[in-house]
Structures are given as structure tokens and as C-alpha cells.
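Removed: one protein chain of the complex. Kept in place: all other protein chains.
Lettered A and B in written order, each chain numbered from 1.
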Amino acid sequence: MSKRIDVKDLNVYYGDFLAVEDVTINIEAKSVTAFIGPSGCGKSTFLRTLNRMHEVLPGARVEGEVLLDGDNLYGPGVDPVTVRSQIGMVFQRPNPFPTMSIRDNVLAGVKLNNKKISKGEADVLVERSLKGANLWNEVKDRLEKPGSGLSGGQQQRLCIARAIAVEPQVILMDEPCSALDPISTLAIEDLINELKDQYTVVIVTHNMQQAARVSDRTAFFNIAGTGKPGKLIEVGDTHTIFSNPTQKATEDYVSGRFG
Amino acid sequence: MTATSLTSTQGAGRAGDKVFSTAALAAGCFILAVLFGVALFLVVQAIPALTAPAAEIQGGEGFFAYIWPIVIGTIIAAAIALVIATPIAIGVALFISHFAPRRLASGLGYVVDLLAAIPSVIYGAWGAAFLAKEISPAYNWLAANMGWLPIFQGPASATGKTILTAGIVLSVMVLPIITSLSREIFLQTPKLHEEAALALGATRWEMIKMSVFPFARPGIISAVMLGLGRALGETMAVALVLSSGALTASLIQSGNQTIAAEIALNFPEASGLKVSTLIAAGLVLFIITLAVNMIARWIISRHKEFSGAN
């Protein structure tokens, strides 16, 4: 239950402003792909176009194709809501729903869509999702407590549990560890390693060591200057990108010479 | 292979989105329609009074002759209210924002909000039963000692039910409005400006003069304008407190009338052309308050543009 994503000649606009230019990339199923690059280079923007979340902002639009196992996300008649239920997302800051308990947070994707689910099925789903997010042992005794009472790292894993409870094909992560301490970060990185057995994972990160640790493939984005569009410079095996990149800019970035 | 996997959707959900966004849009448009309706129905019902022969209007000299004394009366009452309320309201706002101990400040703000919560009819009853009686000795003194001023010309009303009393009651009612708006503006004064003034060795009052007032001036003006809008349209305080009559210059004799009180006192028993006349008077009041409020909003919006603070 995981699908590959193929992006062909994608341009992303905010109004008239071209934010990301001409990206072509193939993201393999059941692998971790990391997007790295300096701030403002469009990697997060590009990530959000992969499940049509950028449309939430007024004026945002794209040109080009994003294929999920051959189906164009931007094809005619495609409902962004269906896209998002197949391609989940985890955000920079943990954002559990403050009005819901831990259990309800996990079930949010199911319940909010008003799908009928028996209590037994729900229990199974909650346990499976929380176990999948390595959180079950820590919260199994307080499932009815509010999710906002957890620590930052636990909240982020709760958000991952929430994302995998809707059984997506792909999970997008937008700098999931940037608001967390090193120990919580380690827990999330371990989790990402386990997730790739079942899901296609795409992660945006500022942290090059993190990209090197968790990803199979790495894509480097760069921007020529403020006001210019972001571009995909190079994509390849993580090992290659970090040890023997073909582009000068990539080498400068991964060796810490700028960014 | 599964070209349908992305296009097949639960139709019900999509319809829900449509229904819900349409309902939200309809509610917004409904408000526009209501406001348009307010204007339209007032105009339609007011037309007979404007077109009727002058002799049939109350007073026998046409609508204009009927309306202008009560317009003046309305303005006098509102002006008295503002003259009294503005300095006190600014003082109270300063007290809460810059003088009171921090822990007390929010509680004191709540006390001022209580003033705003008391229904207008109770202010009216208080003004008629308590204030008018208590204040009439002061009117006698004013008539005796300051009577050479036209506004304090005697003989003072024995009951104290004068436009000045009504104005004082109105001032109590607009005080919380001006206070709460000014307080908010005072609290928005950039801390850096205040600290810069204090660091130069300014006393608290000099700091307020140097940094708070210049920053807050447009806000205070618009707060006063909004208070004016409220004072112009307030009905009960005047209807119960003032024993109305013809337009007079003296503030301590009975006499004068405001538009709102005129409507409240006469509408329940009115019929035919009288109803039209009163609705036309309401339209005039609507236009006056609308103009005042517009100016206030305009000042606020202009202020927002050039203060980088928000």
C-alpha cells in the first residue's frame, strides 16, 4: 500500500509570482526522499503541491503534472480532498486538535469524515496507529486525556499516528523535527526508518545530517536570489549527493560552504 | 491503471461543501440586504411626510420646521454628554492603563464595563427619580449666579428635568465606550517610546504627554466620535429624564427635545401621517449617526495605515 510519485515540469505560482520553477523528479515507493536546501528555496512549497495543500493559500496554483502511480493529481475532476486522504502530511510544529483527546486525535481523519466505525474497529485502529508511531506504550493508559498535554515529541508522533490512521499511500513531512529537542528528534528519525517499510515518505529538512541519516534519496533545491524562483538542482542517492555530487552548488551546500 | 481512484469521490461530502459555503455567503448577503432594507423601508414610509402639504404636518409648517428644533436639541444633548464624558473617560482610561497597579487593572476595566452593561432604561429611571431631584439646587444656584449667561438663564426648572440633566445621564452612558476604546489605544503605545521618555528622566506625566498622547490622538478622536454616535441615538435617558418642550437656549429650564425621544414618546400612539413624520425623523437620525460613525471609522482606518505597530 504505497505508491510512487512522478513530477513532470512543475511550476508553482503565488498569484503572478513564480515560486518554484520546472521541477521534474521521481519519488520511489517505499523509500525515504529528503528535500534539502537553503531557507526560502521553495522546498516546502513544492512539498505542499504534492498533496494540493498549497491551494489552501489564496492565489496559489501550479502548471505541470504530478502523477501518483500514473494518476494526475491535477487532472480534471480530481478532488483535492481525495488526494489528501491518499497523501498525508505532518507539519513543522506539532498540531494536535486541542479540543480532542489522544484517542480522538488519532481517529480524527476517520471521524471528521463521518465514516461509520464500530468501537471495536476504532480500538484496533487506534492501537495500530499509535504502535505504528511508536507512541502506544507511552499513552495507552491515558487515551482519553487531551493531546495537548503530551510533550512536543510525543505530540509530533501523535500527529504521525493521526496521519497513518487514514491509511495513506504517501506521507509528506515538512521539517517535522525543527521544533523538537534532540531526543525527540531521534525518536522521530527511528520512526521514519520504520515507516518506509509500508509508506512512501518525503521529508523536508534543514538539517543535512538528518537527511543523510534517514533518507535513501536526496533532492537539493536552490534559489538564485530573492524574488527569483526556486529550482531543483540535483537529485540522486543520498550517498552520492553527500559524497560525490555532480553540481558545484550542491557540493558547496552539503560541505557547509553556504546556506 | 486506476484513473478512477482519484476522481471517484463521496458525492455527499462535496455537496456538503457547496451547501455550507453557499449558506455562509447567503448569511453575509442577508446582512447587506437587511441594511439596504433599513434604508429602503425607512425612505418608503417617510415619503408621505416629505410630500404632504405643510399644514398637515405637526406644527403646521412642514417637515423641515418640525425637524430642525429637535435636530438642534439632539446635538445639544450629545454635545453636553461629550463635554462631560471625554475628559473623565480619558482620565479613567489613563488610570487603568498607566496608573493603577497591574493586578488591579483588569478588574477595574471590568468595573467600567459594568457601567456599559446597565440597560439604558435604568439610567433613564435613575436620572428621572434621583439625579434630577438631587441636582435641581445646583440649577437654582446657577440661575441665580450665572444667569447672565444665556445657557444658564433662569428660572431653573423646579423638577430638574432639563436638557442638562439628560446630557449628564448621557455622559454616564457614553463614558464606558470612550474609556474602553481609549484604554486599548493607550495600551498599544509602543513600549520603546515610553521607555525612551522615561530614560530621559521624564516624570510619568511628561512620558504620557511625550509618547502616549501623540500616538493615541487619532484613536481618542475616533473613540469620541463613536461615543457621539451613541449619544445622538440614545433614547431612554432623554425620554424619561427630559420634560420636553420648544427649543430654548437655557440648559436648566425644561424644554428642548431630541429626535430619538420624540419618536419614543409619540410613536406608540401615532397613526397615519404622524407615523410617516416620525419615521422620517428616524431617517434623519440614521443619516446623522451614520455620518458620525463613518468619520470615526475613517479616522481609525487612516490611523491603522500609518502606525506600523499593528
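Structural remarks
To be clear about the criterion, a residue touches a chain if its C-beta (ideal position, glycine included) is under 8 Å from a C-beta of that chain, and two chains touch if they have at least 3 such contacts.
By our rule, contacts and distances are computed from a predicted model.
Missing chain, UniProt protein name: "Phosphate transport system permease protein PstA", from among "Succinate dehydrogenase cytochrome b558 subunit", "Aspartyl/glutamyl-tRNA(Asn/Gln) amidotransferase subunit C", "Spore germination protein KB" or "Phosphate transport system permease protein PstA". Across B:136, B:211, B:248 or B:289, the residue that sits in touch with the chain not pictured is B:289. Here the missing chain is touched by one residue of A:41, A:62, A:78 or A:159, and it is A:159. Touch with the chain omitted from the figure is made, among B:70, B:142 or B:232, by B:232.
Considering the complete assembly, subunit A touches the hidden chain via residues 51, 53, 56, 58, 81-86, 88-91, 93, 95-99, 108-109, 111-114, 146, 148-150, 155, 159, 162-163, 166. Mapped onto subunit B, the interface with the missing chain covers residues 13-14, 16-17, 19-21, 23-32, 34-35, 37-38, 41-42, 44-45, 87-92, 94-96, 99-100, 108, 111-115, 117-126, 128-131, 172, 175, 179, 203-206, 208, 226, 229, 232-236, 239-240, 260, 263-264, 267-268, 271, 275, 278-279, 282, 285-286, 289-290, 292-294, 297.
Methods note: only the chains that are shown with their structure count from here on.
One finds 53 Å separating the Cα centroids of subunit A and subunit B.
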